[in-house]
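Here the complex is missing one protein chain, while the rest keep their positions.
A, B and C are the chain letters, set down in written order, and residue numbers restart from 1 in every chain.
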Amino acid sequence: MKPVSVGIVGLGYWGPNWLRNFAIQEGCTLAWGCDMNVERVTKFARQYPATRFTKNVTDMLGDKSLDAVIIATPTSSHFSLAKAALEAGKHVLVEKPMTGTSKEAAQLVSLAKKQKKMLLVDHTFAYTASVQRIAEMSHEKKFGDLLYFDSTRINLGLIQKDTNVLWDLAIHDLTILAAIRDLSHVTEVLAIGSAHYGTHVEDAHLHLTFTGGFAAHIHASWLSPVKIRKTLIAGRKAMITYDDIEPSEKIRLYDKGIDHDDTKPDPFFPKYRSGDVLIPALPMTEALSTEAKHFLECIRGNEKPIVSGEDGMRMVRILELANESLKKHKPVKTGF
Amino acid sequence: MKPVSVGIVGLGYWGPNWLRNFAIQEGCTLAWGCDMNVERVTKFARQYPATRFTKNVTDMLGDKSLDAVIIATPTSSHFSLAKAALEAGKHVLVEKPMTGTSKEAAQLVSLAKKQKKMLLVDHTFAYTASVQRIAEMSHEKKFGDLLYFDSTRINLGLIQKDTNVLWDLAIHDLTILAAIRDLSHVTEVLAIGSAHYGTHVEDAHLHLTFTGGFAAHIHASWLSPVKIRKTLIAGRKAMITYDDIEPSEKIRLYDKGIDHDDTKPDPFFPKYRSGDVLIPALPMTEALSTEAKHFLECIRGNEKPIVSGEDGMRMVRILELANESLKKHKPVKTGF
Amino acid sequence: MKPVSVGIVGLGYWGPNWLRNFAIQEGCTLAWGCDMNVERVTKFARQYPATRFTKNVTDMLGDKSLDAVIIATPTSSHFSLAKAALEAGKHVLVEKPMTGTSKEAAQLVSLAKKQKKMLLVDHTFAYTASVQRIAEMSHEKKFGDLLYFDSTRINLGLIQKDTNVLWDLAIHDLTILAAIRDLSHVTEVLAIGSAHYGTHVEDAHLHLTFTGGFAAHIHASWLSPVKIRKTLIAGRKAMITYDDIEPSEKIRLYDKGIDHDDTKPDPFFPKYRSGDVLIPALPMTEALSTEAKHFLECIRGNEKPIVSGEDGMRMVRILELANESLKKHKPVKTGF
Partner (left out) sequence: MKPVSVGIVGLGYWGPNWLRNFAIQEGCTLAWGCDMNVERVTKFARQYPATRFTKNVTDMLGDKSLDAVIIATPTSSHFSLAKAALEAGKHVLVEKPMTGTSKEAAQLVSLAKKQKKMLLVDHTFAYTASVQRIAEMSHEKKFGDLLYFDSTRINLGLIQKDTNVLWDLAIHDLTILAAIRDLSHVTEVLAIGSAHYGTHVEDAHLHLTFTGGFAAHIHASWLSPVKIRKTLIAGRKAMITYDDIEPSEKIRLYDKGIDHDDTKPDPFFPKYRSGDVLIPALPMTEALSTEAKHFLECIRGNEKPIVSGEDGMRMVRILELANESLKKHKPVKTGF
């Protein structure tokens, strides 16, 4: 089988991790690296002698033998780079958020379809062992009917200058949420927040209403004295907590819930169930390695995208609606 | 000095605690106990031989020498009992929530004023060592300008049949909140929630907007696998967490925050400050004993009510507005 | 079936708990209470009107219809009271430590045998849901071969004037230890410790060597800034922690251990196994109630003592040897 030829554009913060991971994937050639910064180009060229490095993305996209492109540049350039790559007939994996607007995201989705190329968005959490286990449990109906999702992602800083805390932090919680419930079932978005230091909202709550009574709530903040990354998922059969700060005991499955007491005449008489807690052992895998492998398998036609262009577009749309809700100061309908 | 003569009506769940605490207060006579249930009356009469017990509240209120009445009955009877007690010229301490409606609360406030009697509402948290220390720190400007208040009070059950989780649990967070910010400055109330088992909202978020950019957010739930009682208060100078589940280390004061970096040309360039954490030793006092003593001192004219009738009324009003917001599905103005 | 008639001597700290628990046991009459302190006698006589109370233990022991006696007096009087009770033909449950010396304990064991009466020692931990679950797991061979037991019981105070920290605190760890391994297999006792405030050792380590390579280590201290009550039990198949401070998650069963890697030529090549963690739900029972019921069942011949006179005697012997080791400053043989 011919190896997949991969190129990475953007070698600043996240790109080097892609270099490292694609360099060791089987059935793959790390063909190109690209960054506008000459120093970076020089440095990585030394480190990866078998890979071509360039300042000029057209060099890379012009290579007929290149199959796929990873876009790890700042958000503002995602759209134009992904468009160019798809037009050049490359498969694309683009950093989150996929684009600055959902309109651009929609264009990319159409283009990928037309070009018959893979378009994936790098929502890294979807590839962690924790979130994959949660998705698996959800698929196996371990939770029963879902009641609510509640996630807290707060710490002190780093305040971003060009975006608010929802686009920066809550996007991770949305990724976790997507593991248990299709985001196309969100009917309404409500966001509340405030800015005290910069110009964008720094402490925010995002509330998503789904069809069928399920709701998700996310608290994201750059202004907390304590660092918390904790998600609660409550279902009728079981409940789960996911604490990403815990070094090894990240997921706890609670055999807890409320049952109807059938011995009582009252139609509703709650009987609280409080059984064992299970902390499953999780494999020690690097999410990015899992994701790199998955991208290659999608290109080979062996797997379906875990986070497709449509998924990435929906995330962007929800965040846009969150911004709209922040401005209008009331809930807004998604129209999904 | 003549001892204050005290009577307690309602000897079910909370009333016995009042009996025990007033029985040992100095400068006070535990004169009456009252409950419609004969068994309780008999039982407590044996335990407190120096106190008169009755099934009939008019017996108690008819006692000219009685100075003050504690009302520890279910909420539905608070208004009529408090009204009767004030009309009989007694000082009143009534359980939270003060009344079922803010209109009734307002009547009681007027009546107390007219009768020149003390009217206090038992929001017990206001008398805990933790909350009193928080109030003290706030008064000493330890936090600097307040940014936000965020409180989580969640656990599994007990689902109430006649009220929602905000009236049952979030009322405690409102009490803690009142220790640092006057609730008359709330401009808007937003509540979101859902009911999955009973008929009243079981999992809810309450968001209060204050004048001047401060906001408070409360998550209250009867549907959580884990029990959390945690409050975060962020100010520009310091931040605090209050974890009521911790047996002894309830309050943590963080010398953390964001400062402007004056060495940078940019008008805003954040400098994150992360200093020591202090866990203050707190006295091991029973809140109810502190409160009983305070009520007596208010009657003697030595102290001002920490939770007055106006305060209790405002709590009821905020919870009414929360119910309205839940129904209308959008924020509502307080008109305070 | 004739109810068992029970009397309790010693109504100071622990005795009232026995009154409360035996008063509600089925198939049992709380016949007598006894204490040298008149005030206590008067107070409990009022509270338990169906029970006879006396200052004079001979009154109680002289009652032919009395079946069993609970001895909850200070240790110094355990021997004479238990002896008198057994001689009077009563079954006996005596507080821990059983006696001040193992010689006395041995006399009681012989006497009970001769009198054909039950003799139990109140090592309360043996009746907690946690320790009973540990005993059950051990019995089911959940741990595999036992490797070691390590227990820490430290906090600030309360320094005892007439005994050292091993007799006061480590005795609880010995009780937990006895749930997984017969203490008659202890071959050697080593104790190390120091006294800084009073005259008896306040911070101590106790190390027990068992037949077959198993060892137990206990750290007991009245001089720790933090309160810890944590026991580790390591076996070849599984490991357990028991944290008695945890309100509900007291026991954690770890599917962890070291296996031999059979694929390696080396006779020993470790393969570390790190599987799920299970936190079993435990019933919310009061240990003393379980113990009271058990004592009654032993008297009725339906159960065998969980902590017999022999068991209590062995604990006293181990603590005596610990004192000897402290003095000699080296390990001492048990001669068991």
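By our rule, a residue touches a chain if its C-beta (ideal position, glycine included) is under 8 Å from a C-beta of that chain, and two chains touch if they have at least 3 such contacts.
Remember, it's a predicted structure, so these values are computed and weren't measured experimentally.
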Field: Of C:98, C:239, C:292 or C:318, the residue in touch with the unshown chain
entry: C:239
- prompt: Looking at the whole complex, which of C:25, C:224 or C:289 touches the chain that is not displayed?
  reply: C:224
Message: Out of C:67, C:203 or C:291, which residue would touch the omitted chain in the full complex?
response: C:203
- request: Out of C:24, C:38, C:156 or C:245, point to the residue that touches the absent chain in the complete complex.
  value: C:156
Among B:182, B:249, B:303 or B:324, residue touching the chain not depicted: B:249
Field: For chain C, residues in touch with the removed chain
entry: 147-148, 150, 156-159, 190, 192, 194, 196-198, 203, 205, 207, 213, 215, 217, 219, 221, 223-226, 232, 234, 236, 239-241, 254, 256-258, 268, 270, 272, 274, 329-331
Message: Touching the absent chain: which residues on chain B qualify?
response: 248-249, 255, 274-281
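The criterion applied here is as follows: only the chains that are shown with their structure count from here on.
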Query: Touch graph across the chains, line, ring, star, complete or other?
result: line
Message: Measuring between Cα centroids, which chain is at the maximum distance from chain C?
response: A
- request: Kindly work out which chain lies most centrally, taking the average of its C-alpha atoms as its position.
  value: B
Statement: dist(centroid_CA(chain A), centroid_CA(chain C)) in Å evaluates to 54
Field: Centroid distance [mean C-alpha coordinates] between chain B and chain A, Å
entry: 41
- prompt: Considering chain C alone, which of its residues make contact with at least two other chains?
  reply: none
